[in-house]
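A single protein chain has been omitted from the complex, and every remaining protein chain is retained in its original position.
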Amino acid sequence: MYGKGRIIPALILFLGVMTSPMWYCSGDAGNLPKPEKPKDYTECVAPTQFMRTSHMVLLNQWRDDILREDGARKGITANGTEYDRSLQNGCMKCHSNKKKFCDVCHEYTSVKPYCWDCHLQPKEAM
Amino acid sequence: MIEKALKGSTGYWVWMIFLLSLMGVGGLCYAQQFNYGLGITGMSRDVTWGVYISQFTFLVGVAAGGLMLVLPYYLHNYKAFGRIVILGEFMAIAAIVMCLMFIIADLGQPMRAMNVLLYPTPNSMLFWDMIVLNGYLILNVLCGWVVLHSEYKGIKYPKWIKPFIYLSIPWAISIHTVTAFLYCGLPGRHFWLTAILAPRFLASAFAAGPALLLIIAMVLKRVTKFDVGREAQDKLVTIIGYAALLNFFFLGCEFFVAYYSQIPGHMHTLDYLFWGLGHGDQVFNNLVPFMRASVVMGLTGIGLIFYSRAKQCDGLLVLSCALIFISFWIDKGLGLVLGGFVPSPLDYVTEYVPSFQELGVTVAVWATGAFILSILYKVAISVKLEKEA
Partner (left out) sequence: MDSKRRDFLKIAGLTAIAGIAAPSAFNTLLKGEALASAGPAASGHGAAAPTGKRYGMVIDVKKFTENPGLAEQCVSACHTIHNVPDFGNKKDEIKWLWVESYEHVFPEHSQDKRPDALKEMPILTLCNHCDKPPCVRACPTKATFKKKNGIVAMDYHRCIGCRFCMAACPYGARSFNWRDPRGKDANGRPFIKAENPKYPTRMRGVVEKCNFCTERLAIGQIPACVEVATQTKGLIFGDLNDPNSEISQVLKTSFTIQRNPAIGTHPSLFYII
């Protein structure tokens, strides 16, 4: 290889710099997010584990169903409680503190959902 | 082959740095637009498309103009175009890239541009425009590069590229037809709702594209040793001249239909563009000087271009091509797109003046096109001059 003496060390340095976020904090997940659950409610629209992995998918499904197919705007939880299938008027009714619930995990994972560009946040968190 | 673009005279580097600085300024303007919103432009609720889309419309024509070189050379074996064909194909690439940049610059939510691919909508002309523009870009990159590369290696181009070259011929017609269909299928805009829009677009494309190409070819003759040849030049004069004449004939047809039928919907926009439109107690005429200049320049250019060929005068040739190019740039760019919005569907007149940032982004996109063109031409000319030496 032409220029082996310069290329190989440069390549190693480059790989090192590029992977630095990984080995710099190796093994330490940092401060795990602790979202504050709402005090007055005991269950969510779906099981917690499902919500953790797929709440964005659920919101998209609600959106496409209600907006395009005139789907039902009310849903029923497993225990028979009625809820609004809506981010602003459903989820935020119980999880009324966006900073202490939604933002905690989103900031940790560096996720910036653009929902809030349009959907209004509940007043307390603003 | 692309390494040929990295070696050049001082003049070449000065030119490239100049273009890069224009691109930088435009980039800053676009950043402002991205942060503030499209409101930073001169567009309004009534005039929802401005400089960006008008440049896009014009440049699709310039890209389609490359067809006028490919068709004679590849389909009819017109050998005299041998040196100039690659210039046409590369100009098409630069023009299409500019078109795509203008479209992205004009979007309110450019991050969502992929939605056009993710949710294909065959009833929308913008969907087809996306397909044909990108397809034409790929075709030109493929055909231009493969043929040039074969020349570089000193062999004939491979047989498999021929179908793609043949495909690019109807495809060039399709890009401008689809772009015309964006406009001429909208029931509420009487100025655009005419069957002759697509033919008019094609006629002005086949004049403006080769006119620009001829200007650049003359510049190349001065600045490098690359000469496209007297026969190619003269043949292009024929193409440009008659295409431009055809466009003015079509414009004349539009005038006849509007003014003989006296239907207000047809007349009012032409009134606004060419004489000024009195509405309420105001007279709106900010485009009148441009449109009239466009007609004068165009007709003068046509006369001059034939004269320049008779007198074999390159200086006059460049002047006449410039006149024709600018005339059609005004006609299609300013006249067509802005005219469609006057009067608005609610019969109001809102005039449009581009803002500084808008012009900055526009200049930057043109500079990017020139930059890409310069790189591609540097490669093409270096290869051709080397091989023919």
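Per-chain numbering from 1; labels A and B assigned in written order.
We take it that a residue touches a chain if its C-beta (ideal position, glycine included) is under 8 Å from a C-beta of that chain, and two chains touch if they have at least 3 such contacts.
Remember, predicted model here, so these are calculated numbers, not experimental data.
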Selected from B:Tyr36, B:Tyr259 or B:Phe356 as touching the chain missing from the view: B:Tyr36
Residue in contact with the excluded chain [from B:Ala5, B:Ala80, B:Leu126 or B:Leu220]: B:Leu126
Touch criterion as defined above, residue of B:Asp46, B:Asp234, B:Glu254 or B:Asp314 at the omitted chain: B:Asp46
Residue among B:Gly11, B:Gly154 or B:Pro187 that touches the chain left out of view: B:Pro187
Chain not shown, touching residues in chain B: 36-39, 43-46, 48-49, 103, 106-110, 112-113, 115-127, 130, 182, 185-189, 265, 340-341, 343-348, 350
On chain A, residues whose C-beta touches the chain left out of the figure: 63, 66-68, 70, 73, 88-89, 114, 117-120, 122-123
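As a convention for this text, only the chains that are shown with their structure count from here on.
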Between chain A and chain B, centroid-to-centroid distance (C-alpha), Å: 45
